[in-house]
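Since the structure comes first, as structure tokens, the remarks are kept for the end.
What you see is the complex with one protein chain gone and the rest in place.
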């Protein structure tokens, strides 16, 4: 974990709402693992503003990328950061996805939830399927990059403007069933809105598969010190405990989470 | 008095520390009189930051100019304003110098105090002498512009790097005495640090001349509403009252001020 | 024209909309009249006055801090006669309701100021400043003990029929006893919050920045504290509440109304952007329309507590 002053390398638009920011992040980038995140102090916000957490979308040759959506005050200001401007970044943070599992990997993404899953796809020792959902075609990101890696991509949008119309859980169920029919074990990895994660988790439990869910909680410290981001969790012995999404997570196995 | 959204026209450096900002200020500029000031909301400071007051250095064809020195947080941020950026300006504020006096005008300036005096020189119906003091040559501004108007200029610096060494009150005394010797009435106009204004005021009272002093007090509202900028003053009947520098001033006759 | 009814009745003070300005941040109305159409305001609340003219504190009287400012003006003012003669004619001509913020150094002085203002045309209510941190006698000294508040309000009540609105101090551990003391002694409304006692020290000279040493914090910084106090006051209040503290846009005003305020006052924000109060009026109207509410009063106390 480092507190690193990063320089912006490039900062292109991906679609109208989404931007990709690439940072010179040295050791921080080198140590990053899929599913981890960084905590960014956004220049241009008041100095008293809290940091904002973002998943790591990619890390290559000391360059750390983030794929983000402008949703509020901070991300709006962030959009105007020019190449060579500097920002304070803490990371890599969190536990990350397990890379040493087995079974057909099914990645299930909603919106910017695709970000940590792309990094995961670049580092997994096997290929699989990306199932990605969004409100409209605008929210479907990075699918060409998955295809370049040799992954199969299934798209669903609420308005049917891309892929099939409806929730991504519909094609997910289909994939699960076809794997089951083929006698294939699966391992799910998912990042997106809570409702989606919950549905993915339930399907995993029902189908007796593992599902790794990346939770998105509002954070303050990002390192486990403030207890702002907690999640009630099951222990193996059936009792519960209160974990910190930032430092005990953000990735939890579906069965652990007390929704 | 207007609350006007002004666009920056040009914003050149004058010397290392001083900058000139020219604003498209429409009616605000047209109504401005010498000695008045504007109250500026500096973009780039937090939205909760108070406005900053600046004397009007010039007003021509709807363009209002301010000559300012970077001394703190606000003025430092202000320095980086680019042409075409917009800022909220309230003005013109304050009473201004009287233009209808008589006698040889002696303008006495310290540092950025030269700003309102230049505007005055452009609007007075007669020419005279500018006496300008500063710490070093760096602080001596705009003297060529006075010369262009046909004014005589006398410079004094604390370190002797320009003009004579010492306080500007020394050449002022000389001017006063030579006018007296010549039987000439004088009228003084002064803007600068309190110590200088006080000295000018005392010399005026001693020599039985009028001196108009522009006071510099920290302000909040700029319009007379908050009572943050008050100055104890003599009434003609010998009693005292508490005036507001922003709306009853910033110009007071030397005899009025209770130092 | 909009169907929304913005008018409110603040304990007998009839306002065309819920928005006034906070005492001491808008002079006597006239100072801002070039920049703000003051006839659009629900009321103009003027700077605190006592019986006789009062000089206030030495300079510096203010200092900027993150999210606001600390002031120790010290209630400089022209006294009752000065106010009535110099400032009321202009306000009367404008026809805007005037709330006068009053103070004194004794119960008797408060009562006398109230009595003297009772028959002045154009004055529609009195705000009793019992919470100014910036004067040695009077001010906050009256506002930090419910018994004193009760006595003070009762004695002013006896002196005037004008709507009476004590302005409570924020630096208390429980606001409710103060609300009860005030309303049981005859207050028609409650106003809060005044500035929070504060201090700034210049570390180079090691001296307090304000000549009065301490002052009161106002502006955005105090807003969440004010919301909490207004919400709690509303739970004890049987009379309407005028809320203030860090309003910079309609959002904060709406927040106060949801917490239980009938009216709101824009303070420090006037200095930074004089158009704030008008923007707040328009913003409240927009909000009501967007949420299909028929009147401003519907917003008051509309907080939803699920648990």
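Residue numbering begins at 1 within each chain, and the chains themselves are lettered A, B and C in the order written.
Quick note on the criterion: a contact is a pair of C-beta atoms (placed from the backbone, for glycine too) under 8 Å apart; a residue touches a chain by one contact, two chains touch by 3 or more.
In this text, all values refer to a predicted model and were calculated from it rather than measured experimentally.
Among C:221, C:244 or C:265, only C:221 touches the chain that is left out of the view. The chain not shown here is touched by just one of C:35, C:107, C:120 or C:172, and that residue is C:172.
Among the residues A:90, A:114 or A:172, only A:90 touches the chain that is left out of the figure.
Against the chain not shown here, subunit C presents residues 65-68, 70, 140, 144, 169, 171-174, 196-201, 203, 205-208, 211, 213-214, 217, 220-225, 227-228, 231, 246, 251, 254-255, 258-259, 287, 302-307. Although one chain is not displayed, its contacts with subunit A can still be listed: residues 1-3, 41, 46-51, 88, 90, 217-218, 220-221, 223-230, 242, 247.
Here is the rule we go by: only the chains that are shown with their structure count from here on.
When every chain is represented by the mean of its C-alpha atoms, the one lying closest to the mean of all protein C-alpha atoms is C.
Distance between subunit A and subunit C, defined via averaged C-alpha coordinates, is recorded as 49 Å.
Within subunit B, residues 46 each touch two or more of the remaining chains. Residue positions 66-67 of subunit C each touch two or more of the other chains.
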